[in-house]
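The other protein chains are all here in position, but one chain of the complex has been omitted.
Right, chain A next:
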Amino acid sequence: MGLLSDPNRRRALIGLLTRLNAPICVVCYMAGVAWFMGLAFEPFTLRTYMSENAMGSTMVEERFPAGERALATGREFAAHKKKTGGMPVDWLVKTMQSRGLEVFTQRFSRRLPFPDEDKERYMVKGTNVYGILRAPRAPRTEALVLSAPCTAGDHNNQAVGLLLGLAQYFRNQVYWAKDIIFLVNEHDLIGMQAWLEGYHHTNTTGMDWSPLQGRGGSIQAALSLELSSDVVTSLDLVLEGLNGQLPNLDLANLFYAFCQKIGVLCTTQGKLQRNDWDSVSGYSHAVQTMMLMAMKQASGRPWGDHGLFLRYHIEAATIKGINSFRQYKTDATTVGRLLEGMYRKLNNLLERLHQSYFFYLMSSLSHFVSIGYYMPAFGLLGVILLLRVSSTGYLTQFDVVQRSLHAKSIVLALDGDAGLRPVGHGAGLEGAEAGGRALPGRAAGLHRAHQLLPGLHPGSHAGARGRLRHAQRAKVTRLQRLGDRCGSVRSLTSRSSSPPRRVLSAFVLVVLSPACTLLFSVFFFQELQEMPVSFLDGWMLYLSVISQGILDHALYGSLVYPLVALLVYPCWLLFWNILFWK
């Protein structure tokens, strides 16, 4: 007989799980954390490789000559930007037209729910300018996008200059099979969101924009350029987009392949690749890179202008030019050549990028782990939740009931996860907040189901409460981020009867609250980026992170703020109930 259908074996298994519950939980937790840490260890990672056959290798000849002229155009752009105090629309339109593109503009405006931290503005108004280079012989069915943001001050002038220089160079070539759209967006992400919504005829965030007069077909790939200096020492690739979405790994592979071919120093997460993976510092460097990527994905905000393209299934990335104190400098012509090579290869595409991974973590630009490798770590943390369900007496009772009553109905009643009618009050859980209103109903249902069980004394209140408590916790702690809280909190609250223990548990609960976790993450994030902040700066940063999260949700539909406010926070509040249950 099978393991679960044989009653003796089942009883033995259940006994084992209930006896060794805490140790197994601890082991699973350690294993999960160790697995995640081990992902950065180089022998466990895979080298990146090009999956798309149509893109092939870096087998093109890059001939972009006009880096200096591009920088001069950038300076001109800067001058006009200062003169108009915002986006020099007329000058841009004229310049793009002189380069032979079809130029269009789009006006947009947005009222922010509250003024944002840096810029203190309520109403955002702006104009996007974009020029379309039509493919000389191809039908207008597909397009590629190259964009550079127009930021106030002295930033990104060289990016716009390079964009215009590339536009002029690309216009003279005959081998384009897709239209290329050169976009200069104002107000970074807000402008980009307006342009994308206008392009795809959607209006998800309530922004006000004028319809686009010119289009170029379905966009296959997009690159966003951020370049603020004449020479760069390295190029940084930013992949994380809205809600933690990533572009197809082939885009990163393409970038890396061209970096190697041209000989430019390329980084991801701003961290340089190291060769000494077997040393402690090399390994910790890789772990830091990977943790940074995971945290950036968890924050749910787009880390570059490319982040909003991903929602429309357009593979996009941002390339940032970094000028640090290094001897070997790369000039604008070389950066232009790299972009030219990338676009020629993207031109060869016949379908959207889909051959390589969509979910991955990179410990450096040349090594990655795919979801098949990092998900077991979270799976192990999830197993802890299942084990908690099966703890102390719950499963034994379940077994008794199974044998004496009709299996299905009681399983439903005891499970209580879905489909049970919530009763209004009942269990007397006063502490439940608005978000958790559904839960006491289910808990009450359980309470009632408990009364259906024969052979159980109504007086075994403690046992029932324990069962209820455990069942509640099982439903409530379904999220991965709560896995660690569960492991630690449960062990403290299970037998919390003495006041000192309660005080200790309360303190731990406060430390593990969403607010404190976020505060610690902010400090941790700054540490990982090797830019540690003082407490006051960190506190200001923390407040701006919260407000930015709310703004992201309002402006682009980021899901992190609703998730935290409606799911994580109420669950944490429920823990207080568990803690102070009488």
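Just so it is clear, a residue touches a chain if its C-beta (ideal position, glycine included) is under 8 Å from a C-beta of that chain, and two chains touch if they have at least 3 such contacts; residues count from 1.
One rule holds for everything that comes next: contacts and distances are computed from a predicted model.
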- request: Mind telling me which option in "Cleavage and polyadenylation specificity factor subunit 2", "GPI-anchor transamidase", "Adaptor related protein complex 4 subunit epsilon 1" or "Dolichol-phosphate mannosyltransferase subunit 3" is what UniProt lists for the chain we can't see?
  value: "GPI-anchor transamidase"
Statement: Given A:A12, A:M30 or A:A54, the correct residue touching the omitted chain is A:A54
Statement: Per the whole complex, from A:L17, A:M37, A:A177 or A:A565 the residue touching the absent chain is A:A177
- request: From the listed residues A:P136, A:G153, A:G379 or A:P562, report the one that touches the chain absent from this view.
  value: A:P136
- prompt: Considering the entire assembly, which residues of chain A contact the chain that has been omitted?
  reply: 53-54, 56-57, 59-61, 135-139, 173-177, 344-345, 347-348, 350
